[in-house]
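The following block contains the structure, expressed as structure tokens.
Heads up, one of the protein chains got dropped from this complex, but the rest are sitting where they should.
Residue numbering begins at 1 within each chain, and the chains themselves are lettered A, B and C in the order written.
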């Protein structure tokens, strides 16, 4: 059923090795055996790896009987022994295996890669998701914020690392080394989190522009000439945040990164007064299309209806057309503020920043005139503001009541 | 009941902070709140800390009802959701709190210190042991071998770190900086494990002498003049292993350290052929006394009886007395090989090395003539041998059947 | 005459500062005053700097009378005092000034830059060359081999440094980051010398290809796919050496660099057996043209005459034309071996490598088919061989008698 074949088959070998690794043998041989497992796994093709995942699910899941027994014992008397027995019964044996694989040199990286593939496999075989429960549980422990190291990325950073930053940038793609160099100039900042066990792999990074005034659009940030004196800036604009590791999805770094960088910048540049993002609305245009198609009542009632229809047909946004401007401002404000999934906004970027305690400051017409910007959001961009002193209160209102903190300017739109 | 007093009371404060930290607030404020918790904890006196432990036990233990419900659901259908629900129900809420405290700068150190005090408190209040179940679980994940860094400790090491090494050495105490310097000379080696989140705190270290031939006694190792040419050595003698952190008891490092150091030394000095310890028998003398007092049959039957009794009365061991020599060799061999706790040896050092896959090579009369050596083991020392190619097989035989691997020489004694 | 103008004029200022710096004031204020001098110099335009150079020449040259007096005193009695007095009299006061400027942070770099401009100025005003005598004397002391640091340049090197390497490469220009990356891959090496006072500025660097067999042409080295296993190579080909600092002309680094790199590579890759260059003949084509124009007797007598004339007229070299091939081999061998400036070869690259103790191993037809290669040397390249055990003897024969060591293969051509 698991598709095991000949004895020499490396799939058989990895399963045999994993059995050893979780047994007493694993204790004695320690890292040597773990290293063998990672090597063997590296030589498997993806098909065999998925068969290996099936084995992990079949053989290393916790036993329901054992759990029930331990749960009853614990319910009867709560003490060290019953708690320990319960935790052991409830913990899938996979976790012990993963912990031991992690002992190998490079083991952490390998498990992150493994999870990346696993999550792809889960789309076709949802029952493999139980394995991800374990990996995510362990990675939450291993990638605890307390273990992460914040590094400043600049033009003195080793080239191999910069090359990775370039390839991981997906919000506003870099066209090459010159583009990268501009983003690391004196009036820009870039910070990344690293984990000590993966010192050459950024986990997440953020790009910041130090400017005068709030930035309404992305193109100047990417293209304008370098301002050699960053000390005059009063705004720090977080214009790109990128998670680098598909195998670490669901382990949250972004919230910590933004707040840590705000603190770093405040210390370095005391004249900085405002911290805000310049963020996309990735699903706005698609949402608007379907609203129009569905003849949503707010559209049919809206004064902007005519212009929204024309935009949908003609697909043209110009700086001159004030009516389109007004229509898109109002529509995107509605999308951001009123469209929900449960009590949270429909827009994923809004969910992230509002969940971090930010507030909506401003919507910007023609904020991103790139092809991508047009395709996703008719060129609209949003500034979310991070005011550290209000973050807690914003967060609580948002989490508990779905309340969204907005600026006066924005509130006039909704 | 928990002893909470006035609202300003810092015990109240830490409890309030911990409630926040495990709530939504904790998500928004992240490391800032965690830092507050560690600061407040640092200002508590030990009495209040123990009250805090009681609160952790009372309020943050998992609910038996919740667990039973989740266990039944999982037993009914095993899938991602039921597994996740089960793991969440079975995981004490304390773990979430500890994970968030760990986010604070220095949080890991603080939790290690907290566990040190907790384990002392458990002696008087064994029911607090449930908290330790959680701390040990998390530390097992956090201090995974894959995250540890091996460092060579030598005379170029920063003085503050050397000072700690001196204070943590308890097997063969150091009398000062001259003593330390001798142990770090060219014919000696010292290696320690560190964790990236506690870069200034050694977790465990081992001291090694590079010598010609097997070392039968400790005093020459500590006192003999430096041999400037370590490359002639064929034996590496591990003569002292010290765990440094009382708050990391039960997290095993020693096994990994010894094997890693064996590999490091093999690479650096290819002429090294043998790797062995020179180890104490900490409980031998006390055991022998009680055997004599109890008139154990093996004593009354033994040809050495007379000499063991005389030794017990006169308390004198000399190099000349061959009868005492023979009597102690046989008695200590019996102690090591036949005296058990379950299927494992009674002697804790033997349990450690044999459990790692070592074998007993030799017992040494007058191996440690220091006051301590006499008091604990009538001066006897043991060489355990680490032969990497036999470690796995020794370990399995030992774990499964309690079988102890010994040299031919030693086997003649038992 | 020196062109001094108004008192605020910064030229006046630097001269006043230099007077202070060489006086007692300079002793008391130390680095502060030196820093002022470098700052003021940085703000001068090149014209003013040259006026400043004139002042250095006029005012800070040694006094002939003083020297004569000291020379007579020394001739009368050689002792510590007369020697010291002589050395002081003979040393231009400029050296004291330069030594004190060097105390400023970044002073060394500034003096290197100053010398670069000075050497340009000397072309128009040869009498300024006396200043260069002093700068070269000091730089010879400051940039002593014992103070230089050899660094391995690779893809982990900081980007700002790699950018400089790219811009300093002039033998085989790099087209961009991809080209650079290929030259730093596993089967290539790049080493540079640095001085501790200019840690971000390479002084000289060499690029090496690790290959099987002697390389006859440069294009494969620049273009061929990466061989991931450098350990199979038996030849290290030094295919590009670049001095980076025009202000350090005449301070020799290349000889040391090559020999040091040979030793580094021997240690890292014991299978490497041969060390050779792949070098240009920069003046060959021009020399050949003028020989043809002058109807040099060796040409008119040569069997290749016809082909050399045709080449000169048609300007075409092809892989198929064996006659042109033979003609160029013989002509370039003659150029290398027989054409002299004094007893040394006319070709500067030959002078450098033969002066270092290398031997001529081989000439390569169509070794460099780039535009530059054709323009300078009809595509010819030379392999010079560095055999460490023969270097001393080659060097002595070359320096003393102008004797050139060559391979059997090459000797057949001349």
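Note that a contact is a pair of C-beta atoms (placed from the backbone, for glycine too) under 8 Å apart; a residue touches a chain by one contact, two chains touch by 3 or more.
Fair warning: this is a prediction, and the values are worked out from it, not measured in the lab.
The chain not shown here makes contact, within the complete complex, with B, C.
Only one residue from C:224, C:306, C:396 or C:409 touches the chain missing from this view: C:396. Only one of C:18, C:103 or C:288 touches the chain withheld from this view, namely C:103.
Here the missing chain is touched by one residue of B:124, B:156 or B:314, and it is B:156. Which of C:142, C:238, C:284 or C:365 touches the hidden chain is settled by the complete complex: it is C:142. Not every partner is drawn; the one left out touches chain B at residues 155-160, 162-163, 176-177, 181. Chain C residues in contact with the hidden partner, per the touch definition given at the top, are 24-25, 27-32, 61-62, 64-65, 67-68, 71-72, 74-75, 78-80, 83-84, 86-87, 90-92, 99, 102-105, 107-108, 126-127, 129-130, 132-133, 137-138, 140-142, 144-147, 149, 196-197, 255-256, 259-260, 355-357, 391-392, 394-396, 399-400.
The rule is simple: only the chains that are shown with their structure count from here on.
Leaving out chain A, the touch network of the other chains consists of the groups B | C.
Greatest Cα centroid separation from chain C: this falls to B. Rounded to whole angstrom, the centroid-to-centroid distance between chain A and chain B, based on C-alpha atoms, equals 39 Å.
Centroids of chain A and chain C (each the mean of its C-alpha atoms) stand 52 Å apart.
Averaged C-alpha coordinates put the centre of chain B at 61 Å from the centre of chain C.
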